[in-house]
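Of the protein chains in this complex, one is absent; all others appear in place.
Naming follows writing order (A and B), and every chain is counted from residue 1.
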Amino acid sequence: MLKITDLVKRYGSGDPVLKNLDLTIEGESVVSIIGSSGAGKSTLLRCINRLVEPTSGSINLNGTELTSLRGKNLRAARRKIGMVFQGFNLVDRLTVMENVQSGRLGYISTWSAVTRRYPKADIRRAYELMERVGIAQYANTRADQLSGGERQRVGVVRALMQDPDILLADEPTASLDPKTSEQIMGLLRDLAGELKLPVLINIHNVTEAKEYTDRIVGMRYGRIIFDDVPAKLDQEAMDQIYAGSPHADRAKDGAAA
Amino acid sequence: MTTLAEKFGRDDWTRFTLRQRMTRYGVIFGCALAIAWALTSIEVIWAWVWGAPEQIGDLFGRMYPPDPTNLETILKVLWDTVNIATFATTFAVLLSLPVAYIAAQNTTPNRATLWLGRLILVTSRSVNTIIWALLFVAIFGPGVVAGILAIMFRSIGFVGKLLGEAIEEIDRRPVEALEATGASRFKVIAYAIVPQVMPTFWAVSILRWDINLRESTVLGLVGAGGIGIILQGAIDTFNWPEVATILIAIIVLVIIGEVISAYLRRRIL
Partner (left out) sequence: MSAPRDTWKKPPFIANPLLRWAVILGAVAYFGWVGLTMPIDWNRVSEGLGRAGRIFSGAFPPSFERSGLLIDGFLESLKIAILATAGGVLLSIPIAFMSARNVAPKPIFYLGRAIIIVARSFHPVIVAILFVKAVGFGPFAGVLTLIVYSVGFVAKMLAERIEEIDFGQVEAMRAAGAPYFSTLTYAIFPQIMPRQIGLTIYQLDSNLRASAVVGIVGAGGIGATLANAFGRYDYDFALAITMVIVGVILVSEAISGVIRKRIQ
């Protein structure tokens, strides 16, 4: 269970990007976060695995308080949080297998990492997952030779190799064409079910969010203003989430304060 | 109907505005002044200058025909020259890796190491191979060791600077992705940074080897081994035909080096 309480993130001395945000994710649900650019979706996701340092508040994953971890403990916690990126973030010049195994880097010894002698169980697991998403034939291909959809599949497998307790996906389909994009969303939903894994997806495409996820969280300028099943997301809610601009909100906040 | 020129009262045209012209004249005047200063104050005996073409012609005349009697020794020493360049390049490339790592802004552990790295690079780069060679000949005596060290010390700065820049220009995103998997710093470097700088690493190593081949031909002139020693010997004994053979050997060596490095670049990159 992921429980976020009173989370604040402020860059420099400006207005906070996340404002006293609360969010709880239980069980193996697929949750999507929607909202216009600058609403703080990406920052929220990155606060969870501490790629971004939260200013205050608490993030608790299965009993571990993430915000106070450092060094070794932080790395151990990150192992249990898989992340899929908008730009895939693969290492282009390595093979698909090396990219996939890089998800295990937190577990294996430095020696086996450098010499590329991966544990047998990891290799078996990698082939299983690659087979599952349909990229097993590319194990020895360099990552930069794959198409966008294939690259994102590598990204997903890499995250799953971590044997995570939760999967974060930051705009996983924004760099893909519509058809590939739907395949990846379908894959994320199916894998979540198969692996009994909660998934948190930032997404721009509201249609995909409605179709592939169990719960939609709508963010607007650092706050959650909608949190319900997709069926409840009507036109009025949509308008609230997407209307206005951060600037207008800022003015209103100023007036209220 | 009036033409455009009449309408605006203009029938002259110049390429530049007055200000532009003034700057141009200023720059040209400045250059002329610098050359005039250099010409009038340089300490040369002008009679020698006028006689120079004849002297140079005479020198080349005496070189013909090249004398290949010592060819075997020349080739042997040429091989030593290649070895100096290759060994020095190899050591320099290996040593420049940690230097590049601490001299790149995004990988250096802290500000002190950053400045240490930059200091090493600047010192190494600004002192010419020959000056390094003078120093090492004074320390280790004439020979191959001084030559290898001289070339190494000069190359570390060159390779380290280019590698450091390559590290600073890497794509940050894979690094972020691997940090998110909980990988340690060392593993992130091995998986996300090293593969990205590998092409630069090879390209720079090959380029520097090519340059070092040239540099190692002159080390001998200050006593640091290689073909330069017998070149100096031949010049000192006025054995011009042998000098010609040595010069031809050097050209052939340099051209072969260029061909090899071009081939390796094509194959590896």
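Methods note: a residue touches a chain if its C-beta (ideal position, glycine included) is under 8 Å from a C-beta of that chain, and two chains touch if they have at least 3 such contacts.
Since the model is a prediction, treat every value here as computed from it, not as a measurement.
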Sole residue of B:97, B:134 or B:260 that reaches the chain not shown, by the stated touch rule: B:134
Residue of A:37, A:140 or A:235 in touch with the missing chain, whole complex considered: A:140
Chain B, residues in touch with the chain not shown (by the definition above): 31, 34-35, 37-39, 41-45, 48-49, 51-52, 55-56, 58-59, 80, 83, 86-87, 90, 122-123, 126-128, 130-131, 134-135, 138-141, 143-145, 214-215, 217-218, 221-222, 225, 228, 231-232, 235, 243, 247, 250-251, 254-255
Residues belonging to chain A that touch the chain removed from view: 95, 97-98, 116, 118, 120-121, 123-124, 126-128, 131, 136, 139-140
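Please note the rule applied: only the chains that are shown with their structure count from here on.
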Intercentroid distance (Cα basis), chain B paired with chain A, Å: 48
Footprint of chain B on chain A - complex, ascending: 49, 51, 74-83, 85, 87, 89-94, 98, 102-106, 110, 113-114, 155, 158-159, 162
For the chain B and chain A complex, residues of the former touching the latter: 171, 173-174, 176-184, 186-188, 190-192, 195-196, 198-199
